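Here it is, the structure in full.
Every protein chain but one is kept in place in this view of the complex.
Here is chain A:
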Amino acid sequence: MLYNLSQYVVLKKEDFNGFISDLVKEQKVVAPVAKGCGQFSFEEVKSGSEISIDYIPTILPPKKYFMPRDENIATYDLSNGEDMEPVVEYEKMLLFGVHTCDLAGIQCLNMVFSERPRDLNYLIRKNQITIIGYECNFYCDRFASCRLVHNHSPNGGYDLFFTDVGDRFMIHVNTNTGEELVAKSNLLRKAGEKDFEDLQRVREAKNREFAKNEIPIEHEKIPELFDRAYNSKVWEDLDKRCVACGNCTNVCPSCYCFNMIDEPNLDLKTGRRYRQWDSCQNESFAKVAGGESFRKERGARQRHRYYRKFKYPIAKFSRFFCTGCGRCSRTCMACINLKETLNSLIKEQGMENPEAGKV
């Protein structure tokens, strides 16, 4: 890998809290914090000591800041005709500590909402959010599959990116916003040769760690797998187990479905239009007029979810919409595990290649 010296700066670990405090003085800072029971969430922090830097993916992905669960879109007034006033709600903030899988999730959302007609609410809000990424040197847990979808290493989508190289962080400066942050801080120094050697050493160790073959199929063959598996028995198994709790889609960084709701105020004349996360796993989602559900079976809804991650977006956006974060498996009430599902499909279709993905 080629490194461009001038794009890197260094922060000593002992200066980490000072760095965060400086950021907090300037703007709202959001970072992973511990919630107990081994779980984490992105929350506003006021100091570096509140941050859990060694965290596994948060309950909800940073998506919650890009497309809030309830978002006002317009206000209306029915007193004279149908007056609609568009509303855009946004807030300047900095997201600290975003893992590469979640950076990929934000990139997916960016693609979806940049499609025409573009979603101005989303795009305006996104421009107010500064992102500092954070590298995973180890797998977070057995549910992760970031390696399979090539999201274990940084691939853009951030302003600054931190890598722990021992007693200090190597920081990649990726955008103008990132440069401005660097210019404002007096805790950072330019990176030197020794810093690069250390970064390279960490990345090599990481490559070895992440070379364990997660799932025995070539990355390129996944679309073919899904071409073949539409009528697979595996979906019947999921049908028996899934309780349609919707957890898997609500926690997914690349699920973006929402529902539009009009809510009148008490005067019954004025009100607000807002959108709220919706999910293909919810009973009412697939209900069409007349109350018939066209994806009544839970297995069919699950299949739909997998195809929305591994098949449909390939044609449309040329990328997988599964970021490999593992959240769906971690949270599933019925212990439906994405890696196990993939493994069953691969086995059933006879597409196993134990050498696939090995470095």
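As a working rule, contacts are C-beta pairs under 8 Å (C-beta built on N, C-alpha and C of every residue); 3 or more make two chains touch, one makes a residue touch a chain; residues count from 1.
Keep in mind that, in the parts below, contacts and distances are computed from a predicted model.
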| task | Leaving aside the chains on screen, match the unshown one to its UniProt name from "Nitrate transporter ATPase NasD", "Cytochrome B", "Competence protein ComFC" or "Xanthine dehydrogenase YagT iron-sulfur-binding subunit". | result | "Cytochrome B"
| request: With the full complex in mind, choose from A:C242, A:A300 or A:L345 the residue touching the hidden chain. | output: A:C242
| request: Please pick, from A:Q107, A:S145, A:S279 or A:T341, the residue that touches the omitted chain in the full complex. | output: A:S279
| task | From the listed residues A:E180, A:E236 or A:E263, report the one that touches the chain absent from this view. | result | A:E263
| remark: Which of A:S21, A:Q39, A:S52 or A:N137 touches the missing chain? It is A:Q39
| request: With the missing chain put back, which residues of chain A would touch it? List them for me. | output: 35-39, 41, 59-60, 64, 69, 240-247, 250-251, 263-264, 266, 268, 277, 279, 281-284, 296, 298, 331, 333-335
